[in-house]
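For this view, one protein chain was removed and the others were kept in their places.
Each chain gets a letter, A and B, in the order it is written, and its residues are counted from 1.
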Amino acid sequence: MATRRGEELMSENGIIRAEALVVKLVGLLLGLGLIAMVLVNVANAMGRYTGWFSLVGADELLVYGMIWIVMLGAILAARNRDHLSVNLLPAAMNGRLGAVIQLFVDIATVAVSIFIAWHSFVFIERISALNQTSMGLGIPMVIPHSAILVGFIGIAAVTAFLTLVDIFRFTASKGAAQ
Amino acid sequence: QSTMKLASATINDVQHEWQKEFQKEIEARVGEELKIEIYPASQLGAIPRMSEGVLLGTIEAFTTPTSFVTNVDPRFQAFDVPGMFKNADEVDAVIHDKDFRDYLETLFLDKGVRIVGAIFNSPTQMLTREPVTTIEGMNGLKVRTFASPLQMKPMEAVGVTPTPLALSEVIPQLQAGGIDGMLAGIPILSAFKFYDTAKHVTNINMNQIVSVTLVNEAWFQSQSDEVKTAIIEAGRAAETTVFPWGVDNVERAEKVWLDNGGEVHMLPEDQQKELQATFAKAADDVIADQPEVIEVKDRIEAKLEEVRAK
């Protein structure tokens, strides 16, 4: 018995550590992405000012980079539950009511994210069938548009995961109280 | 009863005028059967969003210069070839020729869009901070262009450094001298009061801008036969009405430019010819490896020769 419990803990820890590692890596990717954007921005302006070189499509690269950073960052923010929100009400409540409200908010988040992701998927499917490319870089428009799809799938997934963990804890604590 | 949202990036110009005429013509034909809603000035989103919108049917129609939809179909470039049309009358004679217009209407059906309006917009001119009166004067200037080879290569051929730049950055950069000028039609330059920032326009007549109205074909096909016919007829009727309006509009815009302290310069005649030849050669190089563009361009030029022969 003792060893099985230990194994469970180990694998749980393994998952937690793996998840923490992924979160950290995505965070690093976003940071490096932002630094790269600063460099492209500076190079583009310098090239234009001196007239030495012209980075055609730099503006698109910067904006599409920003869109990807925003959507991946939004997944991490959902994971950390620190999206911008108004924290008026929940503070006044705690315990069971607070948990119920949190559950309701999480379900709304998952539902709306899946809804958006689905229509985003339909959109992307159709835009890819039309072979749309961007004006400056000439890359398929599927690449920047996919950021929205990935972002909302990710938000739905991490929120669903957090909700399940919450429900599990809630029932566990209720069980312990009885 | 269905609704047709007509979007465009500009307001109070020939595109907007065509949309208003189109609305009247539709009302006269089918009354309440089809409700037209006009959304000028990018109210439904930036240009790339409007062109995606009409492709996917989130908006029913989009009126735009052909140069903004070359990513929808490269064949739109055929209308932007510098040095091809000499003036507004040539544009009128080609795009409103019955045969050509029929050909144009269905040319992009494989992309899911139908052309229901084709109008002369204005010639592309060059705005600069300092006066430019010769080809040599263009040498080394940084001029804002679209990120499109058909604008960039011809400008490079006359010594200009083409500088694509987001529209929101143009005025501050012009003010500060980060760029020396930009390419645009004079109706745009006057409407946005660019004379407050840079005074000089050189009439390089690089190309004659053609604006088209794209309609989502799936939506079009879902309409009754009566409405379909009305859309096609109304589009062509509106074209005829607004052509003289558009030509006058260019003159009005030039007068506004001069009245507000702006100046308009012409190159000497021989240099203007040389400029057109240089542009045309550079443009030919750009589309050399795009047979589908050349095919449409040949079609336009065949019609042009017919017109010029008369």
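A few points about this structure:
Heads up, the rule we're going with is that a residue touches a chain if its C-beta (ideal position, glycine included) is under 8 Å from a C-beta of that chain, and two chains touch if they have at least 3 such contacts.
By our rule, contacts and distances are computed from a predicted model.
The protein name that UniProt records for the chain not on display, among "YeeE/YedE family protein", "TRAP transporter large permease protein", "Phenylacetate-CoA oxygenase subunit PaaC" or "Na+/H+ antiporter subunit C", is "TRAP transporter large permease protein". In the complete complex, the hidden chain is touched by one of B:Ile135, B:Ile171 or B:Val264, namely B:Ile171.
Counting over the whole complex, chain B has residues 5, 11-12, 39-46, 48-49, 52-53, 56-59, 165-169, 171-173, 175-179, 191-194, 196-197 touching the chain that is not drawn. Within the entire complex, the positions of chain A that touch the omitted partner chain are 27-28, 30-35, 37-39, 41-42, 44-46, 49, 59, 62-64, 66-67, 69-74, 76-78, 82-91, 101-102, 104-105, 108-109, 111-113, 115-116, 119-120, 122-124, 126, 144-145, 147-149, 151.
Assume only the chains that are shown with their structure count from here on.
If you check the complex, the residues on chain B that touch chain A are 48, 52, 55-56, 70-72, 111-112, 140, 142, 146-148, 152, 161-166, 178-179.
Residue ranges on chain A touching chain B, taken from their complex, read 48-49, 51, 54, 56-57, 59-60, 123, 126-127, 130, 132-136, 138, 141.
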